[in-house]
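The other protein chains are all here in position, but one chain of the complex has been omitted.
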Amino acid sequence: MPQTVPRRVSGTDWLRDALPKLVLSPSLAVVLVFVYGFILFTFVLSFTDSRILPSFGWVGLENYQKLFGLRAWGIAIDNLLIFGSLYIVICCVVGLGLAIFLDQKIRAEGFIRTIYLYPMALSFIVTGTAWKWFLDPGIGLQAVVRSWGWEGFAFEWIKDPKMAIYTIVIAAVWQTSGFVMAMFLAGLRGIDTEVMKAAQIDGASTFALYRRIIIPQLRPAFMSAFVVLAHMAIKSYDLVIALTGGGPGTATEVPATFMYSYTFTRNQMGIGAASAVIMLMSIAAIMVPFIYSELRERK
Amino acid sequence: MASDVRAGASAAAIRPVGAPGSSQVIRTGGTARVAIYLILGLFCLYYLLPLYVMVVNSLKPLSEIQAGGMMSLPRDWTVEPWGKAWSTAQIGVAATGLRPFFLNSILMVVPAVALSTVLGAMNGYVLTKWRFRGDTWVFGMLLFACFIPFQMVLIPMARLLGLMGLAGTVPGLIFVHLVYGIGFSTLYFKNYYQQFPTELVRAAQIDGAGFFTIFRRIMLPSSGPIAVVCIIWQFTNIWNDFLFGASFSDFDSQPMTVALNNLVQSSTGVKEYNVHFAGAIMAALPTLLVYVVAGRYFVRGLMAGSVKG
């Protein structure tokens, strides 16, 4: 269906014709310079011997060779895959579920919604400490449950190199799932109740109703949620630093912590830039087709 | 999209009509409702737990924390950590507490949020109602910009800010946040305006209304809910940002997160966890306030049925 306003044919009124583009152009200009320009800059840096500050001694592919020789980089990539997919899926499931439940004329809805939403307001600089304590077997959940008399209870994920990445998922879901819930709730409230009533009269089961009619209509909400979540997953830095610092050992290293550490802590800016380039390429590989297909369907 | 088809049918659809909010689909017997409340309650616990840890420990003397028992209620209740975090804790050389840094943050956050929201609204308006050849590409480029890792842009950004004479200034910081906020604010507004009946815009245009008039008279009045979402998002991100705030500020413009970080991250000193937690909650209060206050309008806006089909 048509979305576009047909422009009036008026050859003289150039300004009116160009106005929308003029309004958009500053945004486009800054993004071209400060995003795409910087990507290009980073791309160039990744072929140089930059260490503490950018320098331009060409070293070819050396940084990339070093990067893929590093054990920590492989771990970081694996972790991002595990963390990113779990995080996005769980957030969507929890967010959608809570939104559906909260949409059932719940008493004190506003209050509950605020509770679900507030974690987004807190920075991980400190909630990290609270989570760290809570997950620590010596002082947190495990200790409390054991003090209640359930001696066999064990919850030591944060200390276990194989499980630690999942504790990061728990804390990350805690932070954003409420926001995702709000997005879905907004979507649910935007759906035509008439259609639902008609379907209900036709005898559709509750489950079928959600599956066939309601959830498909939430597609824009899913898209927004996916973009928000994917961006949070890739940028997760504060969270990992606050919770595990990349440990135990290097078990919870993610690309963002890797890149920061090589660029700024280890003074190997060239390798840091190379990791940023690989990161961006992977993001592009996932996001570009996604954005493309979403945008095409809107036409 | 199904919802769009009917959206244009009536102008009333865009005005607040106070339609009922909940769609309540699950036909509920007693047990189902109990189960729903139970689940919602359990999730409340999940979301509140870290806050509990923070609040409880911010009301204890430090000795109690050091002796263990970080999860238990205080034996000696005290509000001293709060006073300390606010006005006497050592942030740098001076023992100022977090107080002076609030203003710095507000001076930065308010303009940055306002500007990026307005810009996002304009962009969304153009991209949905004044489409042109290649607009999808433009939107795609803006959207992909959301994904750039901030650590990567630090050095080139510093260089350009220096060249523009904005290094270490509040306008510089606002500019940085504006640049990296465009992607999301445009996304929010575009998705929202997409549902908005284009026929109305066309009709106004035939009546001779110009680009800005249509925006002001027709689009803006119905943008409440999405503006709230956008403001919440931008406010949270900018208020909580540490990396840019630390790197692009000067001694007299350091935002609150930098101060909080200084309070919390001392490397070789004694860690006063109770003061840290008090400070953290305090630092989050403005965002919490935005959530509580704006959250209400958020829902009210949604209930007004502005995006109802």
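The chains carry the letters A and B, assigned in the order they are written, with residues numbered from 1 in each.
Definition applied: a contact is a pair of C-beta atoms (placed from the backbone, for glycine too) under 8 Å apart; a residue touches a chain by one contact, two chains touch by 3 or more.
What we mean here is this: contacts and distances are computed from a predicted model.
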Suppose you had to identify the omitted chain by its UniProt name; would it be "Deoxyribose-phosphate aldolase", "Beta-methylgalactoside transporter inner membrane component", "Probable sugar-binding periplasmic protein" or "Aldehyde dehydrogenase"?
"Probable sugar-binding periplasmic protein"
May I ask which residue of A:Leu28, A:Val59, A:Ala72 or A:Val144 touches the chain that does not appear here?
A:Ala72
Would you write out the residues of chain B that touch the absent chain, in ascending order?
63, 66-68, 89-95, 154-155, 157-159, 161-163, 165, 167-168, 243, 246-248, 250-252, 254, 258, 261-272
Touching the absent chain: which residues on chain A qualify?
51-57, 66, 69-72, 132, 136-138, 156, 158-159, 161, 243-245, 247-251, 261, 264-268
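To be clear about the criterion, only the chains that are shown with their structure count from here on.
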Taking each chain's mean CA coordinate, chain A and chain B are separated, in whole Å, by 15
Chain B partner, complex, touching residues on chain A are 1-8, 16, 19-21, 23-24, 26-28, 30-39, 41-42, 53-54, 94, 97-98, 100-106, 109-110, 112-123, 125-127, 129-131, 133-134, 139-140, 143-144, 174, 178, 182-183, 185-186, 188-193, 195-196, 200, 206, 209-210, 214, 217, 220, 223-224, 227-228, 230-231, 234-235, 237-238, 256, 259-260, 263-264, 269, 273, 276, 279-280, 283-284, 287-288, 291-292, 295-296, 298-299
Would you mind writing out the residues of chain B in touch with chain A in their complex?
1-6, 21-28, 33, 36-37, 39-40, 43-44, 46-51, 53-54, 68, 70-71, 119, 122-123, 126-132, 136, 138-153, 155-157, 160, 178-180, 182-184, 186-188, 191, 194-195, 198, 201-202, 205, 210-211, 225, 229, 232, 236, 240, 242, 257, 260-261, 264-265, 273, 276-277, 279-280, 283-284, 287-288, 290-292, 295-296, 298-299, 302-303, 307-309
